[in-house]
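As you look at this complex, bear in mind that one protein chain is not there, while each of the others sits in place.
By letter and in written order, the chains are A, B and C; residue numbering begins at 1 in each of them.
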Amino acid sequence: MFTTVISPRFLETDALGHINNTVLPMWFEASRDPIFRMFSPEMDTTNWKLMLASYNVNFHAETMYGTDVEIHTYISRIGNSSFDVLQECWQQGIKTVSGTTTMVHFSHQNKKSQPIPAHVLEQMKEHLLPANQ
Amino acid sequence: MFTTVISPRFLETDALGHINNTVLPMWFEASRDPIFRMFSPEMDTTNWKLMLASYNVNFHAETMYGTDVEIHTYISRIGNSSFDVLQECWQQGIKTVSGTTTMVHFSHQNKKSQPIPAHVLEQMKEHLLPANQ
Amino acid sequence: MFTTVISPRFLETDALGHINNTVLPMWFEASRDPIFRMFSPEMDTTNWKLMLASYNVNFHAETMYGTDVEIHTYISRIGNSSFDVLQECWQQGIKTVSGTTTMVHFSHQNKKSQPIPAHVLEQMKEHLLPANQ
Partner (left out) sequence: MFTTVISPRFLETDALGHINNTVLPMWFEASRDPIFRMFSPEMDTTNWKLMLASYNVNFHAETMYGTDVEIHTYISRIGNSSFDVLQECWQQGIKTVSGTTTMVHFSHQNKKSQPIPAHVLEQMKEHLLPANQ
């Protein structure tokens, strides 16, 4: 599991007074940086190796401004060229949001999916969701 | 079906050169304004009637800067207090993204879900996804 | 003058109930699209001709969700390789925000500023701020 600490930004609230629902995919993408690094250690955006296929986000409780959140990031499925990332947003001991993103190892030059390299699979397995290990 | 025309913003692109995946929930929320209006005709954010429970977003093709998109918004399920909204993003004749959002008619004062009022049900039925009519 | 109509998005509000101050540079950038088109009619982001040097934003009144805004965009200064763009945000007859952005005609390949081409100067002059004509 990766843990990322994020300070909610005032601008990320909305008129209802808590964090707007559209902010969570941004926090989740930012918290997948360690997974991007597995594929592109140099974080070179001109040689990007991943494509996002889909995601879902489930809201369990309100997330507030004024207190840090912790994003927990797990690998929850490993396929041949694709994999799932389960992420949870925790604030003051409460899981406020969870979501799963499906990513594909992809060549943006050839516009084709590619098998996940063996050395990346090894790293991914260290972050598998416990139930899936 | 509601149709909303959106001009992609340059800042909504990312280093891969097309619209970043986190932008779609923002376009979809903006395109649900006519549904907000069914519940709160005066758009009064201090008397808001809806809560977002979950959403999913599926990416079918790249969405580009430089050409308008059309968001198509349908009611795809009507429950007692909750309902689903199916939305599609179309650009130059291609459906680039789709997604479903589950909303709940909710009292933010009492923190409780509430049945969808009859006059709103009537309006919703005019925008039902054809397959569900 | 260019006029761009923008529908404020619910997510662009903050906990104070009106549009957050960080949103205005996004609306202003989106409303400079006609100026980008003068330099890059094909809107090709791989052959971009402009660099942003600085901007200022001045808040005169609250901007609200629920009613469209009109962004007015003028050319307020033309230099050799740089120029200024004055923009105003109007909502229900009130100028709520104004700001000036300094842009440079720039070669991202050579990392050097370049004189504004004559055919672009001609187009710019049609949108000069009245006081400057």
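The working rule: a contact is a pair of C-beta atoms (placed from the backbone, for glycine too) under 8 Å apart; a residue touches a chain by one contact, two chains touch by 3 or more.
Bear in mind the structure is a predicted one, so any value in this text is a computation, not a measurement.
Trainee: Could you tell which one of C:Phe2, C:Trp48 or C:Trp90 touches the chain left off the display?
Mentor: The one listed residue touching the chain not shown is C:Trp48.
Trainee: Take the complete complex as the reference. Which residues in subunit A touch the chain that isn't displayed?
Mentor: 7, 9-11, 13, 17, 26, 29-30, 33, 36, 42-46, 65-66
Trainee: On subunit B, where is the contact patch with the chain that was removed from view?
Mentor: Contact residues on subunit B toward the absent chain are 10-11, 13-15, 17-18, 20-23, 65.
Trainee: What residues on subunit C make contact with the chain left out of this view?
Mentor: Here the touching residues of subunit C are 15-16, 21-22, 25-26, 29, 45-46, 48, 51-59, 108.
Just so we're on the same page, only the chains that are shown with their structure count from here on.
Trainee: Please indicate the chain closest to the centre of the assembly, with centres calculated from CA atoms only.
Mentor: Answer by centroid distance: B.
Trainee: Roughly how far is subunit A from subunit B, going centre to centre by Cα mean, in whole Å?
Mentor: Computed from C-alpha means, the inter-chain centre distance equals 23 Å.
Trainee: Taking each chain's centre as the mean of its CA atoms, how far is subunit B from subunit C in angstrom?
Mentor: Taking the average C-alpha coordinate of subunit B and of subunit C, the gap between them is 28 Å.
Trainee: Any idea how many Å lie between the Cα centroids of subunit A and subunit C?
Mentor: 34
Trainee: For subunit A, write out the residues touching at least two other chains, lowest number first.
Mentor: Within subunit A, residues 15, 21-22 contact more than one other chain.
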